[in-house]
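Taking it in order: structure first as structure tokens, then the write-up.
Complex shown without one protein chain; remaining protein chains in place.
Just so it is clear, A and B label the chains in written order, and each chain counts residues from 1 on its own.
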Amino acid sequence: MATEALPAVAEPPDLGEAARFWGPRYGVWALIVAVVVAVGLLGPNAAQHGVVAAAYVIVGLSLNIILGYTGQLSLGHQGFVGAGALFAAYSATKVGLPFGPALVIGVAAGAAFALLLGFVALRIRGLYLALITLVFGLALQVSLFQAPSLTNGGAGQPANRPSSLLAPDRYYFVCLGITLLVMYLDYRLTKSKAGRAFITIRDDERVASAFGINVTAYKLLAFVLCGATAGLAGGLLAFASQQFNGNSYTFQLALTFVLMTVVGGVGSRSGVVVGSVLFALLHDFLATFHPFISLTHVLPGQLSTNAQQFGPDLIGALLLLVTLAVNPGGIHAGIAPLMSWLRGGDFTRADDGPASHGEGPSGRP
Amino acid sequence: MSLLEVEDLRTGYGLLPVLQGLSFSIDEGQTAVLLGINGAGKTTTVNAIAGLLRAWSGQIRFEGSRIDGLEPWDVVARGVALVPEGRRVFPAMTVRANLELGAWTSRAQVRKTIDEVYGYFPRLQERSGQLAGTLSGGEQQMLAIGRALMSRPRLLLVDEASLGLSPLLAQTVFQVIDRINDDGTTVLVVEQNAGVLPYADQALVMEKGTITFDGPATALEGSDELRRTYLG
Partner (left out) sequence: MSAHLVLASVGSTVGTPLVGGIVNGAVYGLVALGIVLLYKAGRIFNFAQAEFGTASAFVTVAFLQGIGPFPKVPAPLAVVAGLITGGLLGFLSERLIITRLFRAPRATVLVATAGIALFLISLEAVLLGVSTPHVFPRVGGQSHFALFGTLQSNDSYKFGYTEITMVATLLVVAGLAALFFRTRYGMAILAVSQEPTAAGVVGINVRSISALTWVLAGVLGAVAGIVNAPFTGALTPGFMTLNGPLINGFIGAILGGITSFPGAFVGGLLVGVVSSYAGQYMPAAVPGGATVVVAALLLFTLLVRPTGLLGQEV
């Protein structure tokens, strides 16, 4: 049995000690569930934002596969997400496929483009590959996403939801379900043979191949999984706005995706989820946040209007820089004790990875 | 007064302690050699003196004033130069440019000092226009020592002077270090090779982060029993 290999930490906790703490623990869990469900019940606006947040979470997990599990940075994720959105929209509207199969086409499109890039990744690594992904995403953005035959002559490809999913709250719960499914599959992945292979390859490719791990196959698998999830998120986004618009999938969006993953905490599922939700909602939250708006009224003339429009971006970027400067491990490092506690462990500060080891002197800049 | 005094020095990497209360001193004009097996803490000691590693506690005094806590570049300016482990020459620069960079803190008489270095190591003069990365291991060691001398130090620290060199080349390097000492520079050499002893005045043996022998090099050299005990 595989469970025999599990380390001692997996043993049931000492009930006498732990039981006293399960009360508040269930309370916090219940609160989280309540908030997530409430988003779907607070009206179409909240549900629409919830859909975007759910899609961002999937994108974050997709980036986490490639960055956290294999150590490779993708700066072209708007390409995969956009491809998923485009082909889901196209197959729904032009081919007439129903919602589910159209989503599957989006997933397949994302996976196919990622596989292409995966072959390149077998030859090129590190920052060079990061740049290739950037240029790849950009090339998709300016060519494929603008192709007149695919985008309704550039006007945008409609992607109408079926009438059963037309109500935003219903669509939100579908997206929520899909997101939870992706999170579960991601969890299974890390516990699987493939998940361990990814980590070994990330740490040292030569060691991995010495252990008999098929580095080529697993690298391609990582890219395909990453592209498939990105494509899925794209499909959900296309149906969220009920149209594919090539101009939405820009380099800036790719940067936002990477930012939310890194700020969340690379390699940490919970951190990435929190980071993605934060980035998905921050802009609109601030844009409608009354204290923020009244604050911008203090500014003179045009500056006030500008601040209302672009202030949220400024605050988002500032939050990112402060997070990184104060804590290079990202949000994950901050919420790690909470997550550990919610899972039934101690409220102790977990090891926050290689990013913040020791405080030794530096002989380097 | 001793030129260098190390008193109850404790330091290490991350949370791992390496030096556990190290004390020794070196008098002006001496050649001291620091011997010990791998992992004894020899490199940690010279790195701490050179400012590459912060002291956790204890003191390092040079000419009577404390240098622990200083940055490496400030330590050099006080007159302590390190030939670091692994030589670490600037690979994509010429031999001459490496030497000129060595004179960063003492810009007077650069030409004269370079000539002195070429006097110690004629090979470097032959190779002066060559990129340092293309030199042989022995030549790189000469360059690293020469570069350290360019700051006109009063104390020269040489880490692993003979590592990776042929026995003949190692002897040559030891002889030059001896000449450098004769010309007035105090030297502390870190070594695993007991062949350095004939060139040294003072011998220090390290084990597990502390000094286990501190005495005249001749004592260690002359006594088979001591050599067996300390050098294995």
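We adopt the following convention: a contact is a pair of C-beta atoms (placed from the backbone, for glycine too) under 8 Å apart; a residue touches a chain by one contact, two chains touch by 3 or more.
Computed from a predicted model, the values in this text were never measured in an experiment.
Visitor: Touching the left-out chain: which of B:K42, B:R123 or B:R147?
Guide: Touching the chain that is not displayed is residue B:R147.
Visitor: Could you tell which one of A:L41, A:L185, A:A217 or A:L318 touches the chain left off the display?
Guide: A:L318
Visitor: Looking at the full complex, which residue from A:I32, A:V95 or A:I124 touches the chain that isn't shown here?
Guide: A:I124
Visitor: Suppose we count only contacts with the excluded chain; which residues of chain B make the list?
Guide: Against the left-out chain, chain B lists 50-52, 71-73, 76-77, 81-82, 84, 88-93, 97, 100-102, 104-105, 147-148, 150-151.
Visitor: Which residue numbers on chain A touch the omitted chain?
Guide: 67, 73, 120, 123-124, 126-128, 130-132, 134-136, 138-139, 141-143, 146-148, 250-252, 255, 258-259, 262-263, 266, 302-303, 305-307, 309-311, 313-314, 316-318, 320-321, 324-326, 328, 330, 354-357, 362-365
As a convention for this text, only the chains that are shown with their structure count from here on.
Visitor: Taking each chain's centre as its mean C-alpha position, how far apart are chain A and chain B in Å?
Guide: Each chain reduced to its C-alpha mean, chain A and chain B end up 52 Å apart.
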